[in-house]
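Omission of a single protein chain aside, the complex is shown with its protein chains in their original locations.
Chain IDs A and B follow the sequence of writing; residue 1 opens each chain.
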Amino acid sequence: MQNATETTAVLIAISEREKRPMNITRRELLTFAGGSILGALFTPIPWKLLDDSAIWTQNWSLIPRLPRGPETFTFTGCTLCPGGCAVKARRVNGHPVSLVGVAGHSLSNGILCPMGIAGHHLAYHPLRLRRPFAFTGKGADSPLVPSTLDEIASNLAPMLKDIRSSSSKGTIAVLDQRPGRVLSDLYRKFVSNFPGGIYAVAPGSEDPTLTTLRALCNTTEGTLGYDLENTRVILSFGAPLVDGWSTPGRTVKLLQNRNQNGLKLIQVEGVQSRTALQADTWLPIMPGTEAALALAIGGVIVRQNLFPAKIEKTSPDFHTYKTLVSKFEPEDVAAVCGIPSSVISETAHALASNPSVVMSGYDPAGGPLDSATETVIAGLNVLLGNIGRTGGISLHPPIPSPGATTSPAVGLAQVPDHSVRLLLIDGAESGHTYPLSLLKRKLTADGGTVVMLSPYLSSRSALADYLVPSPAAFESLEEISTPPGARRSSFALSLPLLKQPDTTVDPATLLAKLAGASGLPSVGAETVESCLRQRAHDIWLSKRGTLATPTGSSQTPVMAMASEEELWKGLSEGGWWVDNMQDKQVNPRLTLLGLMTPDRYDKASAPALDTTGTLKLIPFGWRNATMTASVAPVLSKLFQESHLRSLGGRVHINPSTLAANALSDGAYVKISTHSGNMTAQAVADPSVIPGVIHAIVGPSPNNTASKDRPEAEGILGLCAVRDDGSWRITEATIAKA
Amino acid sequence: MDRQFIPRSLQRSSFTRFAAWILPWILLLGLGLYAMYLCLAEGLNQTNMDNRFAFGLWIYLDLTVIALGAGAFFTGFLLYILRREELKAVINSAVVLGLICYSGAVAVLMVDVGQPLRAWFTFWHPNTHSMLTEVTFCLTCYLTVLAIEYVPVVLKNRKLRQIPRFLVFEFELHKVMPVFAGIGTFLSFFHQGSLGGLYGVLVGRPFAFREVLGIWPSTFYLFILSAAAVGPSFVLLTTWLVQKLSGKQLVKPEVLRFLGKVSGWMLIVYVLLKTVDTLYWINHTAPAEGAPAYTFYTSPGFGTWILFAEIILLGLLPAIMLLSKRLRERPAVLVSAAFLACCGIVMNRFVMTIQTLALPTLPFDQMMSYVPSWQEIATFLAIVAYGVVLYSLSFRYMTLFPQERDIRQ
Partner (left out) sequence: MEQTAQSKSRYGMVIDLDRCTGCGVCMVACAVENNVAPAEQKATERTGVTWLRVYPVSNGEGFPANDSVFIPMTCQQCGNHTPCVSVCPQNAVEVDPSTGIVGQIPQRCLGCRYCMTACPYHARYFDWWDPQWPEGTEALLNPDVAPRMRGVAEKCNFCHGRLHAARTKAAAAGRKEIAAGDYVPACVESCPSRAIVFGDLADETNEVSRLSRSINTFQFLPKLGTAPKIFYHSAKEWVRKMADRAPLA
């Protein structure tokens, strides 16, 4: 009891004391605060917080998270242009993170161009189309509305049925920008079901000299190619051999080994292009006078008997040609084209005394030379006896395709004006572009109906009524057929690296839908893959050629393959099929002038080198980089971020021409032609011949393109398109803007 | 209205009039703060600096104001170490100017760097070979010293003095002020010098690169000298300006003349050494780096007139004016000379920062140009506005000029 009382008393005393207010002085408070701060410095807290702030600045949400996962490698091929280079893709978690060439590959020699290196980014281009669209009107200003494939097919059904019954109001045409594929054959089959149906190939999709030679050789069998590996002299009229011609690996390797292989490149071009810089000789020619030069060279060869004797007998128009070239003396031509007569003579001798090849090349934006010029350039090969000769022009069998249609293919320029009521443009790009007016004039007077199959919203879409999205680069199984100018036929598969969105449309599926809408039975294959299997089947049946592994480590003749599956499996692993069949016999009766008559050639027609007044507007482009939509955004390194490549919307003019027109470097100028005018920025460039406006057609970051409007056409809209379909040189004036 | 805060026996304008004076500067400060916010939030793409002009208006003006603000340390040195008591008349003003210049420069630097949150990395991972490390350390320490030197000025305020603790604190602080002044001077030598060293060590820029004397390039010493030379001139100039704006005489004329004399002597020594350095650079240093000196002066607007302007017109001329007793006694000449001297430093810093970067280093490059964006200009004007506001407040509520009381107005 006593303890309880004492305890209670103590407890009461404690509670009494507790009731008194705490007497904490300010000093004690400050001391406590100061002590806490000092003490905290000895704990990890402030240092860790400081460190964390640093880590925080390294991990903001703006910084992307890197992909993690298993690393694999896939052999595939690039289909951005007809060159068809082999690709080794490094993948993380299945996604491609880098693309490189395949060392040891026989055709592409381990090389990829800048477009290919960034090819895996194209599927995510801001201008990439993921679903079908319909345009509300024609022209670059008309916005898009979403649509579906079925909707488009049902919209077109009445027209298709109408065309099937009669082509009086216009017919159907397919414009193929990448002919030679098995899909191309499908297009041909499709249009052959319609009266007057046209299968056209786009400018730049085929080698111009070889196309012209086919006419001169009067042959439809076989494929022409250049035997560059055995040639010693290449006379190139502007073919960009170093910078966007066929498969880059082929020419670059040959040119880099000139010390060993003795090859000489003579480049004829009005600007010191990258190819001209690497050439052994650059002939700085006044654009438009190439025919005169070719005829002057031909004249030297004829007069000095440098040609194979048999040509005089086998070519039906030899004497016409001889008379013609006698009017093109080197001294006279030198004054017109700017190449000294001694150089003309030396060139002729070099061509005649070595295995040689004469070629021209479409500029990706400037297009072909006029057909008269192309003829005499190609004709030099005939004169020199290059056709069918080692180190010259080869005529080899095409890829085996026994079921192929033989319906004709026409160049776009040859399509009759105002004849096309419904145009289908295939989406695979040739890497080249052309003026929209060239297309427009083929459409019926009411503008026709255009269905554009394309993965990207490009400037060409301005003519479209419907946009159907084909798969973007590396999204679907595609074909790599024989590159332009190749020595032998070849075939490979481009295996996809990315997942194709569900709303994209397989081109064969589109055809099947349109066939259905027109009331046609099936066109055959419904998917590109089935087309490709058919081709592999045809190759296997033919027993021709060998299949090489991508690195060239082993080769298996098709003949030795047990089954078709073995071939398909090899192709699906990135294998490359190359033909080994013997060349075809060349028709000996080759013409030198083809359909051209001597009155087409007038050396006096080239205007004098006048730098004031009228100038020559010549568009210039880099293959696969003529439109903003065609280059991956990271290519800005070459354009905006370094000016290594010139942006679209600029014109390069020789400083003397600028001065003669009272303009300065960097000034904005107004360029006027008969077709209109536009403003561009002038760049003083001494590598461009005076008197020429070297207009760049290329990507432009400040263009009007957006997700729902195609970009404006630019300088190509000012070009005058001739009857033969060329638009390369247009008369223009410049003034301060 | 705020009479109770204004020091006794000092005449100051009415509050309304003061507010009318301050308001536009506050607005300018607001605009500048917005520009600074843009640069911090959007990134440095808001400026017109680029990969070739990595340093621009801000660094140039930072170097300039730090040189001008050198009056603070040099006046302190002359007063507390060399015991030149007449400078008591301007030391407070000099300290405020110094504080403004340095705190403003540091504020601009925080916006100038791409990652301000990592500013403490220099203290955590210092590179002892880098001039910029030296600048960072010295500037931070010196700013602290300046703040400490400013504290007594604030504490002497009429109202604050009524708190006994503050009075005692201020008194004790004043006793150790010479120590702080000494530390300040020591640190100042280093950062003024290392700002010069910033450019002098750039072996990749033959225009700026100078030979090493001891462990620092000659620009190190020249920057210290030029800052010490122009510091007193800037104090002189600002005192004259404040006198003009306030309509009062704030210091005895001898003080200004003394400042002018000091400036004159420092300036003539500087001009002499600068000339020697320039001649050596023209004949030896630059050619040894593969760049004959004449190539630096071939571009339009950047001819050799720059050299003559900087050293003769804005260096030797004001030095001669300031050294002559007769000329010093004429206020117009005194102030003009001080102004020319300050212009000389402004030009020198321009040449060292902007011209250095405009000149190409690779043989295929051209002379480059750079025009600051409005955000850059506004940011700098914010510092000017901040300075005017702080100085105005200090002038109104504190005794910046002890002699003002004694001089009958």
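The rule is short, and it goes like this: a contact is a pair of C-beta atoms (placed from the backbone, for glycine too) under 8 Å apart; a residue touches a chain by one contact, two chains touch by 3 or more.
Every value quoted in this text rests on a predicted model; they were computed, and no experiment measured them.
Which of these, A:L295, A:L635, A:C719 or A:I734, touches the one chain of the complex that we don't see?
A:L635
Among B:E86, B:E211 or B:E289, single out the residue that touches the unshown chain.
B:E289
Quick one: which of B:A119, B:A147 or B:V333 touches the chain that's been left out?
Considering the complete complex, B:A119 is the one touching the chain left out.
Which parts of chain B are in contact with the chain that was left out?
Those residues of chain B that touch the unshown chain are 43-45, 49-55, 112-115, 118-119, 121-122, 124-127, 129-133, 135-136, 198, 201-206, 288-292, 295-296, 298-299, 356-357, 359-367.
Touching the hidden chain in the full complex, which residues of chain A are there? Just list them.
For chain A, the residues touching the absent chain are 54, 57-58, 60, 62-68, 92-93, 95-101, 111-114, 117-118, 120-121, 123-126, 242-243, 248-249, 252, 256, 272, 274, 277-278, 282, 284, 632-638, 640-645, 654-656, 686-690, 701-702.
The rule is short, and it goes like this: only the chains that are shown with their structure count from here on.
Rounded to the nearest whole Å, what is the centre-to-centre distance of chain A and chain B, using the mean of the C-alpha atoms as each centre?
That pair's centroid distance is 59 Å.
Sort out for me which residues of chain A touch chain B in the complex.
50, 53-54, 56-57
Once bound in the complex, which stretches of chain B touch chain A?
That would be residues 115, 117-118, 120-121 of chain B.
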